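All remarks here apply to the structure that follows.
Here the complex is missing one protein chain, while the rest keep their positions.
As written, the chains take the letters A, B and C, and residue 1 is the first residue of each chain.
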Amino acid sequence: MRLPIPFRETLSGFKSLLIGMRITLGQFFKPSITVQYPRQTLKMPARFRGRIELIFDQATGKSRCTACLLCQRACPSNCIAVEGARTEGEKHKHVTDYKLDFTMCSLCGLCIEACPFDAIQFTKVYNAVSFSRDGLNNLDLVREIETKRKAWLQTHPPPAPGPAASPAPRQPQPEASSP
Amino acid sequence: MSNLLSIEPVRILTYLVGICAFVGANAAYLVLAERKIAGRIQRRPGPNEAGYGGWMQPFADVLKLFAKQVMIPPGTDILLYCAAPLMVMAPPLMCLAVVPFGESLVARNLDIGLLFVFAFGSINVMALMLGGWASRNKYSIISAARVVSQNVAYEIPMLLVVITLLMVAGTLDLNELIRQQAGGFWNWNLLRVWVNPLMPVTFIIFFICMLAETNRAPFDMAESESELVAGAFTEYGGMGFGVFFMAEYSNIVLGCCLGTVLFLGGWQSPLPLAALSGPLWGPVWFLLKMYALIFTVMLVRWTFPRTQFYGLLNLSWKILIPLSLFSLLLTGAMMKLPLVLQRLF
Amino acid sequence: MKPSLEQLIADFTQLIGPVPAVPAVSPPIAADAAGSPAAPTPPPPPAHPIQKVDHAQRGYDFDATVAPAQVVASSELLDRHGFALDTMTGVDWIAQGEMEVVYDFFHPTANIRAVVRTRVPRQTPELPTIAHVFPGANWHERETHDFLGIRFLGHPNLTPLLLPEDATFHPLRKDYQP
Partner (left out) sequence: MIASKESLADGPDGQAPQETFILNLGPQHPATHGVLRVRTTMDGEWIKRAEPVIGYIHRMHEKMGENRTLAKFLPNPSRIDYLSAMHYTHAFVGAVERAAGIEVPPRAEYIRVITSELNRIASHMVWWGALLSDLGGLTPFLYAFDDRELILDLLEGLCGARLTYCYYRFGGLCNDVDDEFLQGTRAFVKHMPPRLKMYRDLVTDNIILRKRLEGIGPISAEMCRKYGATGPVIRGSGIAYDVRRAEPYSVYPRLDFQIPVYPECDSMARYLVHMAEMEQSLRIIEQALDQLPAGPVMGKVPRVLKLPPGDTCYAVEAARGRFMVRIVGDGKDTPYRVKLRTPCFSNLSLFEEASRGMILPDALAMLGSLDLVIPDIDR
């Protein structure tokens, strides 16, 4: 028996409502899938683009940055300011000041692609916050390197002052990455 | 104890405090329950920071609402603006006075209890209208207009359904209505198909009307937050909004109480076992049934999108009213059928 | 109705007339990378104002350069052929003292992309509106007016659309100083 259309519509409509309620009821009994953020955290993937940092070279205890300014030039937001100095007898300059204005950074990664020495990388910091603008707009990346160097010096005592004092740490590093 | 309660002022005071506490606790914790249920449905834990598992959340909410400045927007009708939250809160409190939670657990067992409930229940809409109108906000006024036409439209099928039940029961006394549903769940009005084969449909109509009367989703025209910002409550802040919010849940409690009384056998146990019935079991059954209905209300809220306003009126005038009228006529016919048959043969 | 490219060219040839209406104007078409000094120099003018273009190289199939007065007629022509207004934009050729207005059209079914361009002097950048032909041009013309200050005569409501209501500057002009 075919019911008149309004009845059929009402019945099928009511059935669709019941199906919907069955689905939500089914979801009701499933476990929750959210991460309780401050207590649980997610692991950031390897390619995660956080803010940039200078790579601390474990072999030399220094940054690989030569202050070539390519990252500064590649940056669309002009948020990188690098300064370098040359010490006597070295082929490249070394970085003396690397300031990052993180308030302007768009995390595009062009600076890292531009770097010919692999001297910068993304951190996995996803929750960079600060109480004031000053906490983020003038990040001193060189100071971070120096902090790491202090810890590094604990495990890598400087070689005894001898004839090969200063060039010694540089020996293991191959110069292959120079352009 | 029973002596003390038989003194009228003491009795009234006791029940006054009891009902206020019941409504207050329910309103506070139903908000939390709703948020928890919504969370579960959406696969998240819901509020879980305040207190263990979030059970302190209502206190935090209320504290926040109390701490807010009472803002009366310029250009409002102050008297109406302030009266609206009170008017929306008062009817459910009044109505609960006649709702029997147990056979003897009722504040005032009126023999016109049902009439009383519906008389006070329809004040609710006026409060929302006043609130919307007095706020001097365009969204609020649209919302107020919607609420009035919605509540008028849904009052009719609801009353038709109740008249159907009255014809079957022959009494307006809520306790008497429940007593008639004794003897197992198949005797509940919900399943009394030998009285009227459309009884389950009648219950669904009642449920839908109850949703609409309490302005619950999918019929939440009063608030309809994605269209009218917050509808009639747009200009209310702090505890003014809090009272509206509490009233919404009190109305749900009242509506579900009524549904329990009228269709689900009130405090009657679902199985006619002596061990499961008695003065202590009564409230347990009543509350179980009531909270099951409230859960359904919340499940509906978190499943469906909001109906379109004209679709909502169409539903009432074109489907629910004819159906409930038909059910009414059918009940009448079925009641008279034995008499007719008797006379014929 | 699916127009063919040939038909379109024929119709436009008829519209523009036997003599190219804007002989002096040179749309930036041909690829002449060698002679481009620092100043934006447009390439030499093409042989004919109506051109068939390789879609794989340019992203459109048909390119017509018309006089400012013929803009409405050509948009009506494209409307008759069932084209839809894709977008319109302006380019400020400050070295030539001209503004170019480019109308982009796509066809919903025939897979033809047509471009109609015209040039107006930079001092009096005025063009007739096509908002009555394509209502969608209303916003595009307002936007072009916002950015480049090209006035569309007969436009119903040439007020700033994307810029603030009281904006009097035109940021895409090459001499715009913020």
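In this section, a contact is a pair of C-beta atoms (placed from the backbone, for glycine too) under 8 Å apart; a residue touches a chain by one contact, two chains touch by 3 or more.
Note that the coordinates shown come from a computational prediction; the quantities given were computed from them, not determined experimentally.
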| item | value |
| --- | --- |
| Which displayed chains the hidden chain touches across the whole complex | A, B, C |
| Residue in contact with the excluded chain [from A:I23, A:A85, A:V125 or A:A151] | A:I23 |
| Listed residues B:Y15, B:F101, B:Y154 or B:W302, member touching the removed chain | B:W302 |
| Where the unshown chain meets subunit A, residue by residue | 9, 12-14, 16-17, 19-20, 23-24, 27, 33, 45-49, 74-76, 106-110, 113, 122 |
| Hidden partner chain, residues of subunit B it touches | 38, 41-44, 75-77, 80, 133-134, 136, 138-139, 141-142, 145-146, 217-218, 220, 224-229, 302-311 |
| On subunit C, residues whose C-beta touches the chain left out of the figure | 28-33, 36, 38, 40-43, 55-60, 82-87, 89, 91-92, 102, 104, 106, 108-109, 111, 113, 115, 134-136, 138-139, 143, 147, 160-164, 171-172 |
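Please note the rule applied: only the chains that are shown with their structure count from here on.
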| item | value |
| --- | --- |
| Touch-based graph of the chains, sorted into line, ring, star, complete or other | other |
| Length of the line joining the C-alpha centres of subunit A and subunit B, rounded to whole Å | 55 |
| Whole-Å gap separating subunit B and subunit C, where each centre is the average of the chain's CA atoms | 65 |
| Subunit A and subunit C, separation of their C-alpha mean positions in angstrom | 45 |
| Residue ranges of subunit A touching subunit B (in the complex, touch as defined) | 6, 10, 17, 20-21, 23-25, 27-34, 36 |
| Sites on subunit B touched by subunit A in the complex | 37, 39-45, 48, 299-300, 302-304, 319 |
